[in-house]
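Let me give you the structure first, and then I'll get to my questions.
Missing here: one protein chain of the complex. Every other protein chain is in place.
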């Protein structure tokens, strides 16, 4: 975990309202693991006051990138960053996906901008010679991101791109082809999708990990602002920023 | 008085921490009078929240410019404006200098950035064929601005540029050469200098106008935030933004 | 011509729409009228009037703070007589609610002012400022004393021929108790909130930036506090509420109506965006259409807890 003045290398638009921000930070790039995130102070004024959390999308030499959609003031400012500007970035934060357990096949399930952490994951999985199967969904073709993924099948609610329905339905329809392999599921996306994926995994007793979101104030465990209900102990909250953002599907109760 | 989306034409540095910001606004440029000011929303966020007032430094066709020194957050943002950016500007505001009274000679006295309104005044005085004599002072050479003035004598507290002393002392030392002409004094600068100038005028019974400053919230008369004591009625405050910023030396009591 | 009905009522007072301009932030209307067509908004609240003219506090009167500002104007105003003589003629020209805000230092003065003003038909209602933090005598002290608030309300109601709104101070433990006191004393509505007491120092001179030492905090910074006060009143007292505090956009205004406000006032924002009261009308219509709300009245207190 570092506090870095990261230099903006580039902001690239890779889709309707999907941007890649590439930043230079040797420390963060070299320590990062897939599924971890960074917390960015997007301006040096009180607007916005708090940092903004973003999954680490990929790393390359001493650079790391984030993939984001502009939804409000903070992301709007990020979208307009110029090469050479300095950004105050904290990271890498959180736990990340488990890369080395016993599985041959990685099933990656992304909903919309939930695709953000997967380019990095895919790259690492390739290194550890895992077989990779990706599913990416969105409301329409524009919301369906396949950037730097592999063997991607897509699903859109309006059928404009690939399977007509949501990405978990797509996965369900394909499961028989996968079932008998030794696999693990990795999911990231909107809460509703994660819940569906979680139910799907638990019911079929599939092993899976999901990257969750929560509103955050600090991003590193000091504010208690990002609780998620623990599945094993109803008197306990886990912290998305510190115990997560990646959780085993069995460990958390999503709202 | 207009609310304009003015386009930034250029930001030019004309001295150590002295900048010219040139903006395009046909309406403001064509209505402006020397001594009036504009009130600028320097960012579209809550930082800074309030507009920032600046004297109109000069006009040219449909452009007007302001001359400013960077002292805090607002001016810092202005200093970094890029050509083409849009600024929310209110103006022209306030009353301005009186150009057409009966005098042949205009004595212009500027202290530091108080030189800001005078390029425009000089231009107009030239049109109305007044003789012009300028005095500009500052702590050091760097603070002494002569931009677009005429027949300028300078004064610096450290003697690094022209007369060694403050600008009012300089004026006093020169007054015998001026006395017998039919003249009017125009002053703008820090409060201490304006007080000295006011005393000088009143004691010698010289006709003079000073451009004053006050903290402001609105800039156009609705907040009552910018009072200055009236000289004729001790139960009355005048408003710098509306009754001023230019006052006859006899009309106000400076603190 | 939209099918959305923006009209609201604050107790007996009917308004074209819920948009009002807050006391002390638009003087007596003449300057702001250069940016806003007053006939298009709900109404305007005058600068607080006292029986005699008030010079107000010495400068510095205003200073910016994070997402807000402090002011200590000290109720500078022309006084009731001058107001009737020179300000009413201008306000008369408009077909909009003219709400006359009164600030006094004694119950008697409140009553006197009301008597003098209530015969003026241009005036639609009174807003009684029992909560100005910037005047030594009276002001805030009244605002912190339930009995005083009740008494002022009662006496003003006796002599007023128009609706009476009580403007409450936020600088109290339980604002709903003051709303209740006002209601029981006959108030037609409460306005919430006035400014929060605040200060700020110049670290070089070690003097307060505001000559009056403390000032009233306003602007976006106080919006969450103002919203909580409006909600507190709505949940505890059955009285119409005019929501005020940090409204800088139509979205902020909608939050206040959801929290329980029947109408709202724009204050500090007028200094920065003097035309916003007019430009937000269309945004409110679009919001209502999106939310399938045919009458904006239905937003009031529509929170889902």
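So that you can tell them apart, the chains are marked A, B and C in the order they are listed, and the count of residues begins at 1 in each.
By definition in this document, a contact is a pair of C-beta atoms (placed from the backbone, for glycine too) under 8 Å apart; a residue touches a chain by one contact, two chains touch by 3 or more.
Keep in mind the model is a prediction, meaning the values are calculated, not measured.
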Residue touching the undisplayed chain, where the options are C:53, C:66 or C:186: C:66
Touching residues (missing chain, whole complex) on subunit C: 65-68, 70, 144, 171-174, 196-201, 203-208, 213-215, 217, 219-225, 227-228, 231, 246, 251, 254-255, 258-259, 287, 291, 302-305
Residues from subunit A at the interface with the omitted partner, ascending: 1, 3, 41, 46-51, 90, 214-228, 235-237, 242, 255
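The rule is simple: only the chains that are shown with their structure count from here on.
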Greatest separation from subunit C - chain, by CA centre: A
Chain nearest the overall C-alpha centroid of the shown protein atoms: C
Inter-centroid spacing, subunit C versus subunit A (mean Cα positions, whole Å): 47
Interface hub residues of subunit C, defined as touching at least two other chains: 66-67
Where subunit A touches two or more other chains, by residue: 46-47
